[in-house]
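A single protein chain has been omitted from the complex, and every remaining protein chain is retained in its original position.
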Amino acid sequence: MAFAKVYVTLKEGISDPQGLTILRALKSLGYDEVEDLRVGKYMELKISGDDPEAISERVKEMSERLLANPIIEDYRVEVEE
Amino acid sequence: MAFAKVYVTLKEGISDPQGLTILRALKSLGYDEVEDLRVGKYMELKISGDDPEAISERVKEMSERLLANPIIEDYRVEVEE
Amino acid sequence: MPELYKELGLKREEYEEIVRLLGREPNNVELGMYSVMWSEHCSYKSSKVELRKLPTKGPGIILGPGENAGVVDIGDGIAVVFKMESHNHPSAVEPFQGAATGVGGIVRDIFTMGARPIACLDPLRFGSLKEPRTRYLFEGVVAGIASYGNCIGVPTVGGDLYFEEAYQENPLVNVMCVGIMPKERLIRARASVPGSIGVLIGSSTGRDGIGGVSVLASQEFDERSTEKRPSVQVADPFTEKLEIEACLEMLEKNLLLGLQDLGGAGLTCATCETADRGGCGMDVEISKVPLREPDMEPVEIMMSESQERMFAICSPENLDEVLSICRRWGLNAVPVAEVTEGDTLRVLKDGEVVAEVPASSLAKGPEYNRPAKRPRYLDDVNTFDFSTLALPSDLGQVLVALISSPNICSRRWVFEQYDHMVQVNTVAYPGSDAAILRVKGSKKGLALSCDCNGRYCYLDPYVGTQIALAESARNVACSGAKPVAITNCLNFGSPEKPEIFWQFKEAVRGLADGCEILGTPVVGGNVSFYNESFGEAIYPTPIVGMLGVLEDIDERIPSCFTREGDLIALIGVTKNELGGSEYLKVIHDVVAGPPPEIDWDSEKALIDFLRLAAKSRVISSAHDLSEGGLGIALAEACVSGGIGASVEIDH
Partner (left out) sequence: MNFGVIVFPGSNCEQDCYYVLESVLKQRIEYVWHEETSLKGYDCIILPGGFSYGDYLRSGAIARFSPVMRAVADFAEKGGYVIGICNGFQILLEAGLLPGAMLRNTGLKFICRFVHIRVETTSTPWSNAAYHHQVLRIPIAHNEGNYQVPEDVLFEMKQRGQIVFRYCSPEGSVLPEYNPNGSVENIAGICNREGNILGMMPHPERASEGILGSSDGLYIWKSILSHCGADVAI
């Protein structure tokens, strides 16, 4: 059994209205030290199998096909035993 | 300048229709090895300051007050230089 | 740099015209501005000549085509502002964001005239539902429209939806928006007072949608920089909602001299068009433009199509109050331009001129008389021998197959994702022939419908377009309203192909003749060309958006059966016309014409009858026959009314 983590974030240059609104809210709550904030998705997958390399390839494939929208999002995959 | 990462996930036992739907979609695409999938929010913050400890405390405070809803969500904070 | 203009889609003679207008070669920024302002999308260069043949005048018409939207006087001191636009190509790239930004664009065209947006309708066309790609596009587009319309609080109350192989590679996402205002609130998109200030309101400016023009930017075109030029923008309905409220508040307090939204060609279009319409020039200081990315170049700033931005023109005395209202609504607002005498649009960066062109020359692009040639396919598809059709034995099965076919079945899955009730004006919900909205503070009501069967237009563009017009008129008449005026969105393939341009010319001719006869002028609209891939064009799809007016909202009639014991009457003549029918396609998988004829005398008589019958309350409901004919119309009226009917065919 292995755990894979997928981080999906908006591509650089693509505007992130949600991130901007949360940033402004943090500033209005007094957290002025925050200079930028971007919001993305985080997925935890429980996967049967024990070869981290193979699993990582499969999860990348899943990300390319479904978990991320390649047109506006980047993704990163981490696999743990 | 430091980077903080906040992972917000639904608490155990709280229904996660989004995770369920994505899991079903993955299986319909032939990825049967995936046994469970949960979806959460992933936020990247750019923060001025250079004391990781202090920054981590502040980001935890932000998460407690705004970025996560303690009734239904857990959060985890990571700070990098 | 002479070759550079080709890369920007400009023809040699267009480039030479620019050199003639300026008396010199254009620099990079100027070349970028002309290339986008003279594109088909902004200048209508291939369609202008034909569009002039459409009737645009009429008793209640306050403003026809030419500004952001048409304006119609419906009495009681109320004006209705409405228009339709397309966002086809972006939606094919990213359905959710493409469709969402499409809603944002058309809604801005409405409140930029001073009207509160009160309804949206979404005509959509997709390929076959059997294809996974179609399901992906369909689901994304509907969710995108829902996410935007629901957030800004404008109800999506209607639309139409077809699935045809012809749209497989080129889905159509058109959106119509309707607004109302007190007549005197009308504001024009013009800069007519030298010395007045141009204020840029809303989101910051990024490298969104600058497409081809990016080749002008000096940065070398490496892998890293393609990252910086996103082809898709993320819609921000929250900022748009703030802009609706802030702009309407500024207009109510009479603080603005002019207002224009930023759409295609971004700041360039807003500045040159307002200056041109106002007979003035303008100085634009781009160093003041709030940027989302650091090192943006003048040409990128002037051509950026970042969403949710407005350009307001006010007197210096009112500037402070304009800025404070925007601040109160949480909107960034910065003075970036000053209206000047003359006709010159000057773009400056930190006081240094980076572009200087005649504003009118940018706003009035070239004009072409494209060649047109009747397509050969028309002969093959209109000579089908209907007698060879084997009549199916079980007609019950035929009815079931038709009522569950994608072009006829219930649209509940779609419209239940749309908030179609917000603003508590909707009195006839989606699924009825026309959406009906009450007008608070008046007895009147509005009936709205958009229609077009692309298959009919493919078989005969002239007749097919008239069928679309007649059907939208019948739909509003079926609710008891009088058809008053239309907007439209003309979706076609490439105008540079004579066969396609012939389809366009015939469609516009049909629309012009029909509107003349019906007395429903065209008050505005949109043209979307180049809807084709691998040389295959979509069905010609001239979508008609009809505004009907009910003198008394209580005279409205539903489109479903309501009372037991009511008699059902079929009005109009039934001819043996199966051409282009849904029956032919679904049961026999044949697409052949000719489409049904149009008899305008009986269409007008029917519309007048329906209005009179509604006024004198002698009918309890009325439903228009369209795809699927009588059988489907009866089934729809029963299902939506939750009541049965027995019908004798041989009468």
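Letters are used for the chains, namely A, B and C, taken in the order the chains are written, and counting of residues starts over at 1 for each.
FYI, a residue touches a chain if its C-beta (ideal position, glycine included) is under 8 Å from a C-beta of that chain, and two chains touch if they have at least 3 such contacts.
What you see is a predicted model, and the numbers here were worked out from it, not measured in a lab.
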| item | value |
| --- | --- |
| Partner chains on view for the chain not depicted | A, B, C |
| Candidates C:F96, C:Y418 or C:Y583 - the one touching the absent chain | C:Y418 |
| Positions on chain B contacted by the hidden chain, ascending | 10, 14-15, 17-18, 21, 41, 66-67, 69, 71-72 |
| Residues of chain C in contact with the chain not shown | 143, 146-147, 150-153, 236-238, 241-242, 329-330, 415-424, 426-427, 429, 438, 440, 553 |
| Contact set of chain A toward the excluded chain (per top definition) | 17-18, 21-22, 25, 28-29, 39 |
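Going forward, only the chains that are shown with their structure count from here on.
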| item | value |
| --- | --- |
| Chain contact topology (line, ring, star, complete or other) | line |
| Whole-Å gap between the CA centroids of chain A and chain C | 36 |
| Two or more partner chains touched - positions in chain A | none |
| Sites on chain C at which at least two other chains make contact | none |
| Interfacial residue positions of chain A with respect to chain C in the complex | 10-17, 21, 24, 69, 71-72 |
| Of chain B, residues touching chain A in the complex | 1, 7-9, 19, 22, 25-26, 29, 31, 33-49, 55, 58, 62, 65-67 |
| Partner chain A, residues of chain C touching it in the complex | 93-94, 97, 203, 206-208, 227-236, 238-239, 292-293, 306, 330 |
